[in-house]
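As you look at this complex, bear in mind that one protein chain is not there, while each of the others sits in place.
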Amino acid sequence: MLPEIGHFSLILALNLCVLLSVFPFIGSVKGDVVLMSLARPLTVGVFVFVALAYVSLTAAFATDDFSVLYVAEHSNTLLPERYKLTAVWGGHEGSFLLWIFMLSGWMLAVAHFSRSVPLDFLARVLSILGMLSVGYLLFLLATSNPFDRVVPLAPADGADLNSALQDFGFIVHPPTLYMGYVGFSVVFAFAMAALLSGRLDSAWARWCRPWANVAWAILTLGLCLGSWWAYYELGWGGWWAWDPVENPPLITWLLGTALVHSLAVSEKRGAFKSWTVMLSILAFAGSLLGTFITRSGLLTSIHAFASDPERGIFILGILVLSIGGGLLLYAVRSPLLKGGVGFELSSREMFLLTNNVLLVVAAASVLLGTLFPMIFQALTGKLISIGPPYFNAIFIPLMIPLIFFMAVGPLSMWKSTSVRSMVTRLGRVAMISLVLGIGLPLVITLEFDFWSIAGVGFALWISLSMISDFGNKIRKKSNIVEGVRGLSLSYYGMQLAHIGVAVMVAGISLTSSYSIEKSVLLQSGESTDLGEFNFEIGAARSVSGKNFSGQEVSINVSKDDIFLTELLPQRRVYFASGTPSTEMAIDAGFLRDLFVTLGEQKENGAWSMTLYVKPFVRWIWLGALFMVFGGLVSAADKRYRYLQESVDKNKKSLATYSSGKTADVGV
Amino acid sequence: MLGYEMLKRLLPISAFFSFIAALAVGLFLENKDLPSVLVGKQVPSFSLKTIDGSLVTNNDLPGEIFLLNVWGSYCLPCLIEHPTFMSLTERGEIPVVGINYRDELNLADDWLKENGDPFLFSIADPSGRFGIDLGVYGAPETYLVDAEGIIRYRHVSVLNDSVWREVFLPLVKSLRTPKIALVGM
Partner (left out) sequence: MNFYKIWLRNISVFFLICSSFVSFAVVAQVDTFQFDKAENQERFRNLSNELRCPMCQNTSLSGSSGGVAEDLRREIYLMIKEGQTDREIKDFMFERYGDFIFYKPRLTVGTIFLWVGPAFFLLIGGCVGFSVFRSAQSLTLKNKTLTDSDQNKIESLLTREEQNLKIKGKTS
């Protein structure tokens, strides 16, 4: 019964979306306030029914309703409760329902928080989001209904959730990633509404900016969680693999980063408008492309049977209609976006433009590398692989100038900034970063390593210039407290995000340069050294869980004969699928991770295992977290709230006025 | 000037549609089979034991068109394609040589006893070394080899009745007509 309710709610939600995409839109064209004000209640309705569908599917998982095909394929009676609830997004159908659920959540948020936005504009935004939802819901209902039944032959126990997905990382990674992805639909809708209404001014950028910042921050978090999950779950210590499924979120992130910066110029200076709109379309296209690539089976190789060209065609259709429509609208309306203000070669605008060009070129290059094998095969019939060695060779050279300008941009002035003043302000920073960048790694390790020097140097370059700028700004005020309070939240947000980049750059370069690993075959009681650490193998014992059994080996790690920690790597076999799996043991630390992967036990009782010491690997995710907070903090800037408050006040005064209590207004 | 402006505005959308066209082409690529580098080349030379323990070399391969099937007792898809090979040899349509890939001999033996043995003989390749020479990805894989011992086609994953009818049979027929086979070379 419940799955049918879910199915029916989806159909209802689809109908409401159709209404949402038609009536408020007509209202906004005709200036009909009644039709326009339908947008909010319809959005609430869509959210309610999509949520109901989502809850029904979750309930089917919670109650082991294997008569639902999707549940039978992705769950199992033995699966622990929390994984039953998260197995909802363990496959294509459910994860797409989650996607739609997220979108309806964003729509609800837009309806609720955009009080400051004029009604006709809001009606357009919600209408466009409604159109997108129509496409997604049709796709779900027509090609991938998660509520399909297998009534005659319901399996007793279900299949199983891939053991790699039975994990905390899996609980948090996909929802966060989708949340970020879908957020760019909101930005896209704002851009489309602006093109339709011809109202593309600083006010528009101001409405749009907090949404873009939040979407960007959440996408950053999603990528960070994905990288962290891959690191501890997949077991070879890698944190980024340049996988065709990982690349689209990165492409979207790069475009989103460009967008966040370009929006700043549009808001503050009214410049780059048409470029900003273009980036909104591109970032959204990146998010759709990500869906397309993961769900159509376009870029998987053999032994992946889940591909389905029918779904691919459908998503391609959505892509053509939404992005094609967006670009068409752009082509027709972009003459409206002329104007703006001038700036000189040495100006903040120019530095931000350079940043944008580099980010977009990086995104395009990653896209090229991701899709090239497919294009190559279509043209020549031959298969090739493109992997980390290629991407690193292309990506890193593009990031270096970007990082260089990252220190220059925030210190420069809008419109025109004198080169001489920049040199005097940054000269000392450059000197210190150069000296410490070369000195620190050299003194500590007594080895010359180019990448660690570059990493430390650039990290210092970014963070020192930030600190110097911060100091300058505070010194202008009468006292420190006043100075600290005088700076806006969006300034602090930018600082945080940029320092996040510095932390990440240091983490990436140091962990790439100084990680060491060693594969050994050891019996209980034996020990081995790796770097400055000693690993001593203890006893093995069997372990078991609700849906697996396996073995665990105790490893005592010490440094200079002082006991540090006990690591307990496992090998598991999951009952339902018979899949073996390795559970890494990680001792996480601010300065280094110790990491053990357990192999097989040989005939003589010895265990094969790989030991890793990974210095500064946590800094990669720490930096990403800084960026996330930076994005959120700057979205919370009071100038976005202020607009809303003033509108609220206007409304109140309007209300009091209309009810005749005019005397109270002049307070 | 106007033409240039127009061009500039239409550039993104035309780039986008060519991109979409590329994606659509990619979607319909019959790509999931991996073309083997060894197609058109001789079966690599070998001198190995069969699972019965007798020594075989390239000279023991049938002097006619035959199938070379990579299988293992652990491989579930192999079990699915097995009836197709059974009926092919029962009908005498084509000889099939097996390569028992990365398997244990007694398990392979049991598997054949249980499910029937369609193979002329099965080359034992417990270490997967011969598989590397053939460019094998994993079981199941099936190679079509002509009378001269030249590999003509490689199929990855399950070879069922319809794959046999639609993919292999036309190739076999054209190879059995001598003149076309020469043209094919």
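First chain written, first letter: the chains are A and B, and each begins at residue 1.
One rule holds for everything that comes next: a residue touches a chain if its C-beta (ideal position, glycine included) is under 8 Å from a C-beta of that chain, and two chains touch if they have at least 3 such contacts.
All values reported here derive from a predicted model rather than from experimental measurement.
Among A:Pro146, A:Pro175, A:Gly222 or A:Gly369, only A:Gly369 touches the chain left out of the display. In the complete complex, the hidden chain is touched by one of A:Leu383, A:Ile438 or A:Val543, namely A:Leu383.
For the options A:Phe47, A:Trp99, A:Phe139 or A:Phe272, the residue in contact with the chain missing from this view is A:Phe272.
Residue-wise, the contact with the chain that is not shown comes from A:Phe343, picked out of A:Phe61, A:Phe121 or A:Phe343.
Touch with the chain that is not drawn comes from one residue among A:Leu138, A:Ile394 or A:Ile474, which is A:Ile394. Within the complete assembly, A:Pro244 is the residue of A:Gly94, A:Pro244, A:Gly312 or A:Gly437 that touches the hidden chain.
Chain A residues in contact with the hidden partner, per the touch definition given at the top, are 69, 72-73, 150, 152-153, 159-160, 162-164, 233-236, 238, 241, 243-245, 271-272, 275, 300-306, 340-345, 349-350, 353-354, 356-358, 360-361, 364-365, 368-369, 372, 376, 379-380, 382-390, 393-394, 398, 415, 519-521, 577, 579-582, 584, 597-600, 608-610, 638-639, 642. Chain B meets the missing chain through residues 34-38, 76-77, 80, 101-102, 127-129, 131-138.
Following the convention adopted for this analysis, only the chains that are shown with their structure count from here on.
Residues of chain A touching chain B in their complex: 278, 285, 292, 296, 298, 301-303, 307, 309, 312-313, 316, 319-320, 323-324, 327-328, 330-331, 334-335, 371, 374-375, 377-378, 381-383. Partner chain A is touched in their complex by these residues of chain B: 9-10, 12-13, 16-17, 20, 22-29, 31-35, 137-138, 156-157.
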